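Only one protein chain is missing; all other protein chains are in place.
What follows is subunit A.
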Amino acid sequence: MIRERHLNALVLGALLALPLWGFWAEAPFMITLATRAAILALAAVGLNLALGLGGLVSLGHAAFFGVGGYAAGILALHAQSFTPMMTWPITIQGTTSMPLIWLVAVVASALAALGIGALSLRTSGVYFIMITLAFGQMLYYFAVALPAYGGEDGVSIYVRNAFPGLNTLRPLPFFAICYVLLGLALLLSWRISVSPFGLALSAARQSEARVRTVGIEPYRLRLVAFVISGAITGLAGALFADLNRFVSPAMLSWHLSGEFIVLVVLGGVGRLLGPVVGAGLFVFLEHWLGGVSDHWMIFLGAALLLVVLFARGGLIGGLTAGSRS
């Protein structure tokens, strides 16, 4: 059996090798697939922090993904149409600068997570799942009812936003951006998981009474984790908008929230690279089986069933036989 550390290196290596091969073989769609996998992985890394470490089964994470996406879409739309976003009390212009868009996406999704988390985290179990779902759907219908930004039709980003020093219109530099951000999010996620905060969050998932008895309030821990989790997923949403050059309410739909959970469960709940493995497999099945049948999700369902039944700790858990070193 392979050690988790080695498997992680292999997975990150494969995700890097695929688009490089696509570049060399002049198959740009390979780069786009790898970019899509990296972005979905990033969104799931965010969810994994709440779900894996904190045990918070959020069925509303697409809300943060969508908020990040709309942040990118709206800022780009105003910049490209030369119209200010607002003129009163101050004038705010749009922008096509990726770093600035990411900042807005992260702050907006973190604020959304703070609001949703502050209320949802007062409940637990199935109620938490239902409340996060309800908030997610509220934002979904809000986006549908937003005529200024296309309502159900969404917003198009005519030209992919720009990053200083890189030509983001070419697939490989854009992949590189997504890959580096995924790497940074994984680094952040790993540092948090071994920190005193991560230790307490994990303990709160396993025994709330224990954490309270040592003088730590679980609610605060969970809220901070939920906000960081939402912010990472929001950043992924901004990148997703740039990948597709399009944002629509579908980015906020509960189906997508469910898919994020599937990605995490497939790869391994609470495993550092679980989301990456899950997203990789998801995109692989979507592309190769999607070409064979429109009903490719049946195969995804079968894969999920097999993983849940036979591989404790997802694919990573199954391949490493539970060894975490």
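As a working rule, contacts are C-beta pairs under 8 Å (C-beta built on N, C-alpha and C of every residue); 3 or more make two chains touch, one makes a residue touch a chain; residues count from 1.
By our rule, contacts and distances are computed from a predicted model.
When the listed names "ABC transporter ATP-binding protein", "NADH-quinone oxidoreductase subunit K", "L-lactate dehydrogenase complex protein LldF" or "Sulphur transport domain-containing protein" are checked against UniProt, the chain not shown comes out as "ABC transporter ATP-binding protein".
Note that of A:Val57, A:Met85, A:Leu103 or A:Ile216, the residue touching the chain absent from this view is A:Ile216.
The chain that is not drawn here is touched, among residues A:Leu59, A:Ala200, A:Ala241 or A:Leu256, by A:Ala200. Of the candidate positions A:Arg122, A:Arg191 or A:Arg312, contact with the hidden chain is made by A:Arg191. As for the chain not pictured, it touches subunit A at residues 191-192, 194-200, 202-203, 206-207, 209-217, 221, 224.
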